[in-house]
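As you look at this complex, bear in mind that one protein chain is not there, while each of the others sits in place.
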């Protein structure tokens, strides 16, 4: 039984990982910390947890972060985990961070990422010396490294869907690497629990909008990982959209095929590529089941279509942004790091209807 | 390990009970039957179940219903289960029926219920001799009878919320029994999986409507059970409304207090009344957490408010119509019938956000 | 051509009245004022108005409110209009106020209203001497008074639906005045444009909750007006609910009939009562068309059902909270005050689907 501490327990990511850990047979939550909504049991802020988690949320205290636990999960905004990481590691605990703080080993790539968002732009990384030991927390691609890791940067939600959708063909150079376009659609929970004018119900309901057009920070993440796979620089155009659903991300990805290829060949390639990855499911070619096939689960579903008329591959990949795009991936990483079966605590179907 | 057969497996109720049974440690699904969507694995009709339930759905065959199983769960419309019940019981299996067919022991009460719906109005019960052994499947009120039962009428979704909300004060005669008004609001999944003009997305989205005003068949069920509790005839006004959410029922219930009573007294009464019922949770007086506290779970949450100015009690009770209002109650009944812990396979919090 | 000034032009109420005035042939907007979102054209804050209203929003300036205009429309929160009213009237302009500031002629009733809301509780009215000349802005009941009025308190959104639904039977004493229960359901725009945790998209989407149970300030308004009609004190229980739609209010009202009465008699009574009121439409008895019949329009639709079994009348009344519940009523009041046809600028059907 390992002991876990959740920092930022009262955001959507925090409550998500708490819910998962509560049902995990090998992990015990020993402390919950937060910045807002502190001093009361978690269930007083989240009534659905009444009877499930009555542990009090304490105010985040740097002195106590990482103390007496095996793993710290920081479900905190950018630039928080980097303040705590050194101490956590020194205290012998592992760290899984939900923000972009530890997704890049190279400080320059981090800077490129940080540049895209007003809250991080221009600020230097606070723990640049730790970056070299950080691992990108996408087990489907970096399972072996995560097994050895003590410091894991949990991936961005859009990045999970886009990278899993593209990895096999990018690695095999079956598509023109300069031709990739990713059109992303996300539910509103991706913006977190903090209210804002943009995410006010009457503004988002019955509305769809593109935002940060070709300027979203997750594109840096996609490009970094895909470049690593390709062995050469990959650059792509990514445009996210806000969709009036609570949960879910769907990425529709377009890329020019380098040569004619049969859909069966591609389907086989993906099936083999993800053979050891229980949370990636290939859907029948040409079809898209829709978000409901994954919502509430840790699955990434992928569909492939060849547009013969235009020599283009269309990949659709979709996830629950709060599970495979956040807390579920975190638990999957934890399982890999601590030697538990990868599916432990995550083995359930989507929430339908 | 008991063997279960699900009839009507491809409706919302059927897929709901299948999902629950898949995670139940003491039940094994040995057969799935349906009327539409037959001949393929269940997961081909419900992509979220890919990898979880690849059992083929067979066409419903009266000859095989109840054969070689310990329990049959009929997630079928009114007037189907009553055709199968005799044979199921003769074959030694227990039957849990989701329709109104076995919710009433008295054929005349059944007729009063049937009158309210065009699909059942005027038709006689097909197995009137079995009614006397039918048990109303609300464990919070009839736990002992369900323990002995072989034939359980799973309750109507609105009835679950209304009856649990009213039971303690009706039993104690703390409210005027002729003063009860129940204003119900339901998500659209309550209408089932079959498409119709009324439940077409553009018609229901951004819309709210009352329907079957003071004419809904579940009011018979509420009145029957509450009368039993009160020891005298209870009649109430029930008006359901369609709300543009997928899941959830919330009943706001109004009743005149027979005498002044403190909210603490009422809160205590309810707490004691439901002390042995793990799926009823009292919320703090005067507050209503909203559907999200129960969606995806088997809980019925209840809030009480005394309107001193008008000598009236306001009870708000809410459930997930597909769980506590249908498949969850069915599994709870099964647990009670077969001697498993009542919470087995149902012990999880709501789905948030 | 009369000149209108809109104060609070950048909230939902403000932009709503601006949209209506832009299409009114006899009114010219000569000034827009606001507190936030000032200094730019209105269309820069509300892109749908690009090309329709490029007038700059100025910062609210008490010195300039009412200056050189015929009417001031204050779409401002409680306690703002009362600061401006004296000056507006002195300058010879009329005032229509959207808040509760001028809905009551009696300071004590105002205090009872103010007590219900944390933002107004305990604070004295700032212009008590003006209350005696204030008129309640519901033309269906107070048309003659509004015709003469210079100071109109535009009614609360829930109050419009509830009062119009109840007025005929309350006036005729056909129901027990102590038996009235009003179950209200509102879209989220009723909470205004300012974001908050309660109205954050992921919290309200797929959710329904009761709030301020039997404690909502609009109940004072309903009771005051209905008491006036009845000639005796009317007290009722009102429970509002938040529904995940942008617009619309539906009130389901329950009252005990004093004696048996045929539905046709009631239907006739209502039809006659509202004969001269173009914005009240009676629906066929027993049916409810749903919010979509009124959304985007100034109509209040009403349906009646007699629950013979329980001797109770069920009234369902529904409006667009931002039109008949706010800006539409304001324009209707303006038309009456200035002698324009009551329907001018308001004569359009609902927005469907």
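Miscellaneous remarks
Each chain carries a letter (A, B and C) given by its place in the written order, and its residues are counted from 1.
By definition in this document, a residue touches a chain if its C-beta (ideal position, glycine included) is under 8 Å from a C-beta of that chain, and two chains touch if they have at least 3 such contacts.
These figures come from a predicted structure and were not determined experimentally.
Screening C:78, C:206, C:307 or C:342 against the full complex identifies C:206 as the residue touching the chain left out.
Check B:19, B:206 or B:342 against the missing chain and you find that the one touching it is B:206. For the chain missing from the display, the contacting residue among A:191, A:243, A:280 or A:323 is A:243, taking the whole complex into account. Where chain C meets the omitted chain, the residues involved are 12, 15, 19, 22-23, 46-52, 189, 193, 206, 246-247, 281, 283, 289, 292-297, 301, 348-353. Across the interface with the omitted chain, chain B contributes residues 12, 187-189, 193-197, 199-202, 204-206, 244-246.
In the full complex, chain A touches the hidden chain at residues 178-179, 181, 183, 185, 202-203, 206-211, 213-215, 235-237, 239, 241-248, 250, 252, 254, 286-292, 295, 303, 305, 307, 309-310, 312, 314, 316, 318, 353.
The rule we apply is simple: only the chains that are shown with their structure count from here on.
Superposing chain A on chain B by their CA atoms means rotating through 180 degrees, a value rounded to the nearest 5. Averaging Cα coordinates per chain places chain A and chain C 46 Å apart.
Rounded to whole angstrom, the centroid-to-centroid distance between chain A and chain B, based on C-alpha atoms, equals 37 Å.
Look at where the CA atoms of chain B average out and do the same for chain C: the two points lie 39 Å apart.
Shown for chain C are the residues in touch with two or more other chains, namely 202, 206, 244-246.
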